[in-house]
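Moving on, here comes chain A:
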Amino acid sequence: MTPDLIYGLTGVAVFGIGLVGALSAQDRLRRVLALKLCSVGAGFLLVVGAWREPPAAPDPVPHALVITGIVVMVSATAVALALIRRLQTLEATDER
Partner candidate 1 sequence: MQDVVAAVLITTGTVFFIAGTVGLLRFPDIFCRLHALTKADGLGLALIALGVAFLAATPGAVFRIVLIWFFVAAASATCGHLVARYARRSGAGVRHD
Partner candidate 2 sequence: MTDPLVIFDLLLALAIVALAAASLSVRDLFSMIVLFIIFGLLSALAWVRLSAPDVALAEAAIGTGVTGALLLKTLHHLRFASGTLGQKAAYGVTPVAPVPMAVIMTNAVFCGLITLGLVVAFLGAPAAGPGFDPLVAEAMPQSGVEHPVTGVLLNFRSYDTLMEVVVLLAAVVAVWQIERGLSEAPAPAMGEVWQGFARLALPAIVVVGTYLLWVGAEAPGGAFQGGAVLAAVGLLLLLTRAYVPQPAHRGIARGAFVLGTAAFALVALLVASGGRVAFEYPLDHAKTLILLIEGMVTISIAVTLAALFHGREPVALAKGDRNDT
């Protein structure tokens, strides 16, 4: 049992959980969160791929890719959340 095996399976499991959430969540906020879980799962996979048995240093390229992925995901989340807020505002004023 090495960390890469354990966390690789963790990553795939988290991705799967995010998948279920993204497909079945009805609430808008929860769906955004499910997608974020998927992205963490994908991040796990790349970080695990980069791992090397110590004392060998890990491969830095996937690390850079995951950092990029995290920044991209926060950007996408921010846009989705802005859409959600605006929609809610419009819906609330329409109902009044």
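Picked so that all candidates are chains of the complex that A comes from, given by their letters.
Some notes on this structure:
Rule of thumb we're sticking to: a residue touches a chain if its C-beta (ideal position, glycine included) is under 8 Å from a C-beta of that chain, and two chains touch if they have at least 3 such contacts; residues count from 1.
Note that this is a predicted model, so its numbers are computed, not measured.
In the assembled complex, chain A touches candidate 2, while the other choices in 1 or 2 stay out of touch.
Partner candidate 2 is touched in their complex by these residues of chain A: 1-10, 12-21, 23-30, 32-34, 36-37, 39-40, 43-45, 47-54, 56-68, 70-79, 81-86, 88-93.
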